[in-house]
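A protein chain is absent from this complex, but the other protein chains hold their places.
Chain lettering (A, B, C, D and E) follows the sequence in which the chains are written, and residue indices restart at 1 in each chain.
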Amino acid sequence: MTDTTSQNTLTHLDEQGRARMVDVSKKAVSNRIAIAKGQVLMTPETLQKIADGDHAKGDVLAVARVAGIMAAKKCPELIPMCHPLLLNHVEVNFVMDWDRSRVLIEASCGLEARTGVEMEALTAVSVAGLTIYDMCKAVDKHMVIGEIHLSYKEGGKSGDFHWDKE
Amino acid sequence: MTDTTSQNTLTHLDEQGRARMVDVSKKAVSNRIAIAKGQVLMTPETLQKIADGDHAKGDVLAVARVAGIMAAKKCPELIPMCHPLLLNHVEVNFVMDWDRSRVLIEASCGLEARTGVEMEALTAVSVAGLTIYDMCKAVDKHMVIGEIHLSYKEGGKSGDFHWDKE
Amino acid sequence: MTDTTSQNTLTHLDEQGRARMVDVSKKAVSNRIAIAKGQVLMTPETLQKIADGDHAKGDVLAVARVAGIMAAKKCPELIPMCHPLLLNHVEVNFVMDWDRSRVLIEASCGLEARTGVEMEALTAVSVAGLTIYDMCKAVDKHMVIGEIHLSYKEGGKSGDFHWDKE
Amino acid sequence: MTDTTSQNTLTHLDEQGRARMVDVSKKAVSNRIAIAKGQVLMTPETLQKIADGDHAKGDVLAVARVAGIMAAKKCPELIPMCHPLLLNHVEVNFVMDWDRSRVLIEASCGLEARTGVEMEALTAVSVAGLTIYDMCKAVDKHMVIGEIHLSYKEGGKSGDFHWDKE
Amino acid sequence: MTDTTSQNTLTHLDEQGRARMVDVSKKAVSNRIAIAKGQVLMTPETLQKIADGDHAKGDVLAVARVAGIMAAKKCPELIPMCHPLLLNHVEVNFVMDWDRSRVLIEASCGLEARTGVEMEALTAVSVAGLTIYDMCKAVDKHMVIGEIHLSYKEGGKSGDFHWDKE
Partner (left out) sequence: MTDTTSQNTLTHLDEQGRARMVDVSKKAVSNRIAIAKGQVLMTPETLQKIADGDHAKGDVLAVARVAGIMAAKKCPELIPMCHPLLLNHVEVNFVMDWDRSRVLIEASCGLEARTGVEMEALTAVSVAGLTIYDMCKAVDKHMVIGEIHLSYKEGGKSGDFHWDKE
């Protein structure tokens, strides 16, 4: 198959293996949504500090939300082969998971374009996680940012996608 | 204790819980190094495609290395409360781990400053991981970026740090 | 009313008051224009220096014009919840007002999009004003940048707008 | 006098009136602080919406604070003749002024450098003001951003400065 | 003729000679391609070092390719009067010309827009050339970047263009 969206090839490399921003001019414009998820593992004490801030006075998560939304817009500046896109919608949300002592991060992005919006959502999750890390690193140097993955995707020729392991 | 680098407080929040870029003017300039690590889990087939590219013709990892190095420089633009820093050194390396079907990522950053360089190293790892994801996502939508953590840190008042779980 | 463009709600906050880049995918694409205005108040001597430069040799206003135009393009990078937009047109102009010893700034932006272009015009005015300030601050530390407001707006569901106090 | 910091010349222009980033290599490194102020005038209803958000659930001011802090770091990217600087400290605060129906904005920046930090503080105030405007513009198109001025400055050869009209 | 795309006028200046981002809202959206070329002249020894790297282990050209592609996306941030554009495609390639001891650079960009994509291609070539220079400057301070020109252009009202001197 020579289809550039085929399952067989790394489309960001040409036949000589050289990197390129793949040509999407023949792809149809469609409405696209992507949801990505991730987490920051931390000690229960650190989680408590974030929660205290969130309820009483502080804003670790408010800052991380802004950072994630702004990072989604910066995605083509960060990821070399990403196409510039006009995001219609970005949302970043957090859940405090006390059982496993972590902050869950979810980012949702939408646009109407020739190419998907997964990288924007994944970038938003990553930078929101880095921001939580930054704001808590004085009290906890053992945090781990992880489980960053695509959770849901709709629109585009390759069809919808649901992460089946959740 | 009112020490702004104390283990007890989220130093990026003031007494009212408002975010700020914390004042480091009283901290001493010292030589600082940080090493961060992370991984991208993928199918063995995807890992093989990257390896094929790396040896024969391609450059997924070369692109991800450049993206990681450039992202380290962009750290204060991405992480709201990070201080701007003049990096003296950035290096991003990869190991193909066939046993666990993943690419291991390691970034090392160095500088001489009043504040640490962990966030730069963690940002380099994250964006290198996102770039690998981007370049392979056409063949594998189940990749997971994770285990992003600080591995080593030297310089600064809080002393050296070794991640003890490796 | 749950309409996201309603006059009753701060649309950049969701029902829980969390910031988001509001979804505009259901809004119609239309041709939009916005004109913003502002001023820099200064001493007559400073105003004279700018004028001398402008006529004889200098280029305070030429630099401020370029800064304002470039800032309009940077608007979504500066204003967290702003949508990225493809500007069709940006113009920044200045009037020397000798009576009230100030430089008047006017920026006009146009595009075809789902969302308005006010913030781009206001950002252009603000950064043009900051640039005039920067270039004159060695001779005048009492300048005041102000009166930055939307003067005119056309296109979009909320209809046209004329600032009625001019 | 040919002193490049003299009160008589626009130092960002050379003898031919051409713009340049003025040479500061001969200036001494000193500790510098600048405080800038400004305001956003709005209807009492809009002010109330911000206050409701701030207390109960929302975060207009939290987002504006992050935007202002990030903008201070972007100052040399926005203002053409500004020197790049390594900020040691940035803080952005707000006061709700019910009597005059406005949000007062104050930004404080500090660093150790050869050149002052006024523009960083003024940029932080401006972009915080633009962000408040953006988040409230759906409910109030008559807001005015203004009174942006230098309030205090210390460090550097030209000595300390206090705005005397407050 | 008052046509803003006329051969007679510098369209980025208005009637008073003031710079502006020219209004393209009346121009038709069309599919556009531009190819730009350039070169870096160097000693045969430097060329050999690049070639050694390229074949055996190194990646001067891989880094320069990434830099060129990312620079194409940054074009409207660099060139003041350039319109922001959504690139559909970017490719940067190199040829080692042993006879004249130089690296030839070619960049090709495509998009669907109201305005052309020449500047993006020329910017990609320039920054790829600067990156080659940077990576080789420790061994050769006499390199010359040059012959940067538009080679081919299609789409838009002004018709196709072929550089006739090649």
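By definition in this document, a residue touches a chain if its C-beta (ideal position, glycine included) is under 8 Å from a C-beta of that chain, and two chains touch if they have at least 3 such contacts.
Computed from a predicted model, the values in this text were never measured in an experiment.
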Partners of the unshown chain among those that are drawn | B, C, D, E
Would you mind spotting which of C:L41, C:V66 or C:V92 touches the chain that isn't drawn?
-> C:V66
Considering the entire assembly, which residues of chain C contact the chain that has been omitted?
-> 59, 62-63, 66-67, 70
Which chain B residues touch the hidden chain?
-> 31, 62, 65-66, 69-70, 72-74, 85-93, 110-112
Spell out, residue by residue, where the missing chain touches chain E.
-> 5-13, 16-19, 38, 49-50, 53, 56-60, 62-63, 66-67, 70-71, 74, 77-82, 118-119, 122-123, 126-127, 129-131, 133-139, 141-150, 153, 161, 163, 165
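In this section, only the chains that are shown with their structure count from here on.
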Kindly list the shared contact partners of chain D and chain E, in label order.
-> A, B, C
Relative to chain C, which chain has the most distant C-alpha mean position?
-> B
Farthest from chain D in C-alpha centre terms, which chain would that be?
-> E
Look at both sides of the chain C and chain E contact and report whether the same residue positions are involved, with over half shared, or different ones.
-> different
Just give me the whole-number Å value for how far the CA centre of chain A lies from that of chain E.
-> 31
At which residue positions does chain D touch at least two other chains?
-> 59, 62-63, 66-67, 70, 74
Which chain pairs touch, all of them | A-B, A-C, A-D, A-E, B-D, B-E, C-D, C-E
